[in-house]
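Every protein chain of the complex appears in place save one, which is left out.
And now, chain A:
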Amino acid sequence: MIHSLFLINNAGDIFLEKHWKSVISRSVCDYFFEAQEKAMEPDNVPPVIRTPHHYLINIYRDKIFFVSVIQTEVPPLFVIEFLHRVAEMFQDYFGDCSEVAIKDNVVIVYELLEEMLDNGFPLATESNILKELIKPPTILRSMVNSITGSSNVGETLPTGQLSTVPWRRAGVKYTNNEAYFDVVEEIDAILDKSGTTVFAEIQGVIDACVKLSGMPDLTLSFMNPRLLDDVSFHPCVRFKRWESERVLSFIPPDGNFRLMSYHVNAQNLVAIPVYVRQNISFFESGSSGRLDITLGPKQTMGKTVECVVVTVHMPKVVLNANLTATQGNYTYDPVTKILVWDIGKLNQQKLPNLKGSLSLQSGAPKPEENPSLNIDLKIQQLAISGLKVNRLDMYGEKYKPFKGVKYVTKVFR
């Protein structure tokens, strides 16, 4: 199981270490540093590093390397998932997962790590339960504590850990009972020059913020659940009911959590919200080229397309661009060869157009390939897959909660 954890900053300082079994010398991190040096960029450090006596499994989050040491055969995904959980927990407790925040709260960090693993076995990794065991720091509380001498550690047994709903703490109370669901869809598509879809998929998530008293038992149903064929759920969702009735039935954790994520990749189901007419050509002589791009809304179901940005990776020989945009601004970086056209809102009546000439390095052969266009956009109040929440019902409690659903569509990454 997980033996030790080292937190290392970008400068290569080990600023925190925690051992769940015997102490392993820091020198084991030298192997990590070696790999880090070889990788050049922090993002490229391989996640699993083999050393003569140990394995180092690491993740890189918020400029911190979380390096765990293992000695026996342990599923690496298990370790990586756990490390992500640690990073999320720091974020959750301290507002951000930075070296400063961790150093400022070093005792709480230590207590948290101790509660999260026992002898390398995960113990309590649900935020709800941890918060019951170790209170998050607040300015108010630390003042009160120092006056009254009370502590950060909960005095009660973490009941959630034993119940069949380990993700929910007991005795939750709110004056305003509310449940919000955000349906966020990211579209990832590749179109060819003629606008035909080469590849398209939608990655969707439903993030929930549930603040309900007691033990509410919720049922969320969709207008068109058949859309979802590839789903992964929060452990609270009863899979049997989903399989038989295609409804999400669950006792929610308290607070923010990701209820489900899904994938729609049947291409006919993926509507592309915009269309592009583009013509980028380079002339045989004269070291120049022309560019003409027009964008228009396509399947937007009456919603406005916002935050539209077009990025073009130009061939290396393109020295500069002299263009006119009917809407928004453009920039061309001759070093990175990236043309960015920030359009903003897409206007149905007056389609935005970017047109003009490109100057090429003289004497260089004309580039063969048409450069590719990346389009970024956002649509509020629409899930592009067409997914719609039908209703949310609550059982088990008597009060009437306030419910809300928000939709948003974005471009993948």
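As a working rule, a contact is a pair of C-beta atoms (placed from the backbone, for glycine too) under 8 Å apart; a residue touches a chain by one contact, two chains touch by 3 or more; residues count from 1.
Assume contacts and distances are computed from a predicted model.
J.: Looking at what's absent rather than what's present, what does UniProt name the missing chain, "6-phosphofructo-2-kinase/fructose-2,6-biphosphatase 3", "Aldehyde dehydrogenase domain-containing protein", "AP complex subunit beta" or "PRELI domain containing protein 3B"?
T.: Result for the unshown chain: "AP complex subunit beta".
J.: Give the residue, chosen from A:F15, A:F33 or A:Y180, that touches the chain omitted from the document.
T.: A:F15
J.: Looking at A:F32, A:Y55, A:F90 or A:F250, which residue reaches the missing chain?
T.: Only one listed residue reaches the unshown chain, and that is A:Y55.
J.: Please identify, in ascending order, the residues of chain A that touch the omitted chain?
T.: 1, 14-23, 26, 39, 43-44, 46-48, 50, 53-55, 58-59, 71-78, 80-82, 84, 103-107, 109-111, 114, 118-119, 121-122, 125, 142, 146, 149, 151-153, 155-158, 161-162, 164, 166, 199, 201, 203, 229-235, 239-240, 242-243, 258, 260-261, 263, 265, 413
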